[in-house]
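Here it is, the structure, as structure tokens.
A protein chain is absent from this complex, but the other protein chains hold their places.
And now, subunit A:
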Amino acid sequence: MAHKHDPNEKVVFVGDSRIRKRDYSNVTPPDYTAFPGKSEAFIPNFLLKEWMVGVVVLVGFLVLVISEPAPLGYPADPLNSAFIPMPDWYFLFLYQLLKYPYASGDYIVLGILGLSGLPFISLLIAPFLDTGKERRFYRRPIASSLMLVSLVAVAYLTWVSWNHYEHELEANGQVPEHIERKIKAEEAVKAGKPRPVPGKEKIPAMVAADDPAFTETMTQAQCIACHGAELEGGGAPALRGIGDVLSKEELVETITNGKGQGMPPFKETLSAEQIDQIATWLSQQKAEAAQ
């Protein structure tokens, strides 16, 4: 400060200034005697220890993050009827609960209000329901046992839901999409190709597009309704380039008996000869031949 000032003078406020000038030269440290035993100050003593716990957690967490990349499946497709819905794990118990007949359909009011709403509301206002002075859990049998029963129920429902999902996957011969995608990406990279970006793959052009197997048989059999007018895919996978993936025998098998949930069998609608023609034509759909 340029002008002459008494260096010991504190800023003095006049008028209605709300800042009070206090003197901290003789503050007594806060009292640590309210609790028995060895108390310590939050900063720095305790915070340093807490930070050590935090660092251990952080290291474990980062190891998980690095070793297990966050999953990503295929782009959302509202027409995909075969996809098995899967909420995040901490919602599974609710998801499962609301599947039971007495908690859904005609009983949905019971399921939502009684079995889900009521417990959550009780939890919200727990201090006003459990007003006793006793704090030790073994002296509060009602509150503690209600909580323990709920915990067991939540764990059980979560387990059932997950188990159910695994079985459904197995029954449909499906692999979770993020795993399938990862495997495919790894294969492509190993084969020296660029990592495929789902939905942005270049589909090979059609080979022998004027073959009657396509223009007549496949068109009449409605293959294009699902696989796209140019076999570019849509509700069902693209069939251009399918010759690189499936052999002729596999194609015959797929068309005759269907595949998964979406692909119908054609053994009733098409003759073995027609299926053979289609399979022959499809097996020629190779990326190399298309160039």
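In the analysis below, a residue touches a chain if its C-beta (ideal position, glycine included) is under 8 Å from a C-beta of that chain, and two chains touch if they have at least 3 such contacts; residues count from 1.
Methods note: contacts and distances are computed from a predicted model.
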Among "ABC transporter permease", "NADH-quinone oxidoreductase subunit H", "Xanthine dehydrogenase family protein subunit M" or "Menaquinol:cytochrome c reductase cytochrome b subunit", UniProt's protein name for the complex chain that is not shown is "Menaquinol:cytochrome c reductase cytochrome b subunit"
The one of A:Val59, A:Ile108 or A:Ile183 in touch with the missing chain is A:Ile108
Subunit A positions in touch with the non-displayed chain are 10-11, 19-22, 24, 27, 29-30, 32, 34-43, 45-46, 49-50, 53-54, 57-58, 61-62, 64-66, 68-78, 80, 83-91, 94-95, 98, 104, 108-109, 112-113, 123-128, 130-137, 140, 143-144, 147, 176-178, 195, 197-200
